[in-house]
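Here's the structure we're looking at; comments come further down.
With one protein chain removed, the remaining protein chains of the complex are shown where they sit.
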Amino acid sequence: MILGKVVGTVVNSQLNFPISGPRFLLIEKCNPKGDRKGDFIVALDLVSAGYDELVMISESSSARQTPLTNNKPVDAIIVGIIDVIDENETIVYRK
Amino acid sequence: MILGKVVGTVVNSQLNFPISGPRFLLIEKCNPKGDRKGDFIVALDLVSAGYDELVMISESSSARQTPLTNNKPVDAIIVGIIDVIDENETIVYRK
Amino acid sequence: MILGKVVGTVVNSQLNFPISGPRFLLIEKCNPKGDRKGDFIVALDLVSAGYDELVMISESSSARQTPLTNNKPVDAIIVGIIDVIDENETIVYRK
Amino acid sequence: MILGKVVGTVVNSQLNFPISGPRFLLIEKCNPKGDRKGDFIVALDLVSAGYDELVMISESSSARQTPLTNNKPVDAIIVGIIDVIDENETIVYRK
Partner (left out) sequence: MILGKVVGTVVNSQLNFPISGPRFLLIEKCNPKGDRKGDFIVALDLVSAGYDELVMISESSSARQTPLTNNKPVDAIIVGIIDVIDENETIVYRK
């Protein structure tokens, strides 16, 4: 999984598959401290993540291993909202 | 999913699988503002996207989760035409 | 799919799976004009591509969606020989 | 598989799938000597790896080929704790 921060939303005027409920969020990849890296992806939000939260993202075929995304052309989902990250025995991020 | 802009079309004189209807579009990867990044892929267009539109692309096995691409050697499809992107609570792109 | 140019061939003295017919071609990744990028992959040629031709390549599990590569440890195939690419409403490549 | 060092843990306040037992570890990608590269991923720990250990990580759909991760949206697991790496006929890492 990769680390990313929720920095916005992406709205499609046309989408080639039906999906109701979760939104597509704009994610900026981050290091464990939550520093943004200038690299973006769009992920379907399965955990009701909020703006500026650090999240954990599953990609590729693993993004389809949920009832909502099964058999859908989705290749990135938010699977967790991160509470705490420790790195080198120091807490570097806390929600 | 990744963000890209439709910058052209790719026509094959020979193709090793049958596909009728959608075109292969030349996509340049973009940031959320729509600024081009100089990195290109070719994606099958399932939403009738137009030149210069910002689109959302699914890759790898997720690109085959549609009736048209099922069991075909396609690894990138356009799944949505983007209408609005907001980033840091500002609208940075509008179609 | 990605764009690449056929720049050579790769011959294996030993291969851990049987395959007869297509060759493994050395592919250099390219931009839409056909300029080489110094980054190489090896792809199984399913379209009888020739030296210096610009081709379209499918990767990962999508490379196995053909009768010849089904269930084989192949992760890159040439699926098309490119005839024309237009970019920004100008033809930038013609075979 | 890629080489990484266990540098911390990642705790989720919300997770969209049930998993009990293994923890999500923060992994920094490494070269064979164990030098860190400044690039991080999160992997589910299936071998009870300890802090600062060099580990081997499987990604993408291969990360789901275990009883615990089967059908779950997990795309990176630790599959081995590395004991010895030799490079150019010299031992460059020993646990």
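Order of writing sets the chain letters: A, B, C and D. Residues in each chain are counted from 1.
The working rule: contacts are C-beta pairs under 8 Å (C-beta built on N, C-alpha and C of every residue); 3 or more make two chains touch, one makes a residue touch a chain.
Values in this document were obtained by computation on a predicted structure and should not be read as measured data.
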Of C:20, C:71 or C:90, the residue in touch with the unshown chain: C:71
On chain D, residues whose C-beta touches the chain left out of the figure: 1-3, 31-32, 46-48, 56, 58-66, 77-89, 92, 95
Absent-chain interface as seen on chain C, which is shown: 7-17, 24, 26, 38, 40-43, 51, 60-61, 63-64, 71-76
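By definition in this document, only the chains that are shown with their structure count from here on.
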Rotational angle, Cα trace of chain A fitted to chain D, multiple of 5°: 70
Centroid spacing, where centroids are CA-atom means, of chain A and chain B in whole angstrom: 20
Shared interface positions of chain C, touching two or more other chains: 61
